[in-house]
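Pasting a structure here, questions to come.
Apart from one protein chain that is not included, each protein chain of the complex appears where it belongs.
Moving on to chain A:
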């Protein structure tokens, strides 16, 4: 499918802890291009689940709305968002929600203003420890979440509805991947986190080409240097990072294959037995560990 360049929104989609933030930081540095990059003031437009963003385009106190009412409004909200940002050529938005339909049968991610999406995928075995650190929960709890077909991020119990982000339906890890893989309404580029690590320049260049960003190799290299894992971690340790509870660290290790040292055989097999089919499609270990 070809990209419609008249459309503005580029979705940066992923299951949590899959390289989305690294790419957003890179993109911010690339767009800013003055070396004064700050992890807490990225040059992109926000997150799909933000109540504050929703409330800029509706006349509602979003806390008064039920989830199904919000899901019905979201496509219109982001269409309006694009309409009211005519001066911007591209609008970058992060999204962790699975690509699902609302009660009207419409995708919650509207096609009308969407240029394309980049979907970041990471070995789910490596996600476990990273997600656990992010959420402050045990590995076993995170495995249950990743295997749960009705898992939510930022969900609230007992009809509470007052967090800064809307609850985001993730589905299980596999279903999250497949929900974005089979989008037919706009082009989706799937990028492996492991390729971002192993072949950084080529992979990031592939994404910028896909999005249609004019950037030289020199500019991409400069943005990559500014947002290397070491640089991001250093900024977080000195100034904090407003996308995570300050008692924890967002940028943990950023490596691939560490699950071998982090997970027990049983924990790894719980992931593999649930997601092996999709893991195999993306070159991740998909056979149960016998030893």
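We take it that a residue touches a chain if its C-beta (ideal position, glycine included) is under 8 Å from a C-beta of that chain, and two chains touch if they have at least 3 such contacts; residues count from 1.
By definition in this document, contacts and distances are computed from a predicted model.
With the options "Hpr(Ser) kinase/phosphatase", "PqqD family protein", "ABC transporter permease" or "RNA polymerase sigma-70 factor, ECF subfamily" in hand, the undepicted chain maps to the protein name "Hpr(Ser) kinase/phosphatase" (source: UniProt).
Only one residue from A:50, A:72, A:148 or A:185 touches the chain missing from this view: A:72. For the chain missing from the display, the contacting residue among A:1, A:100 or A:160 is A:160, taking the whole complex into account.
Take chain A: the residues that touch the chain left off the picture are 55-64, 66, 69, 72-73, 76-77, 80, 158-164, 245-247.
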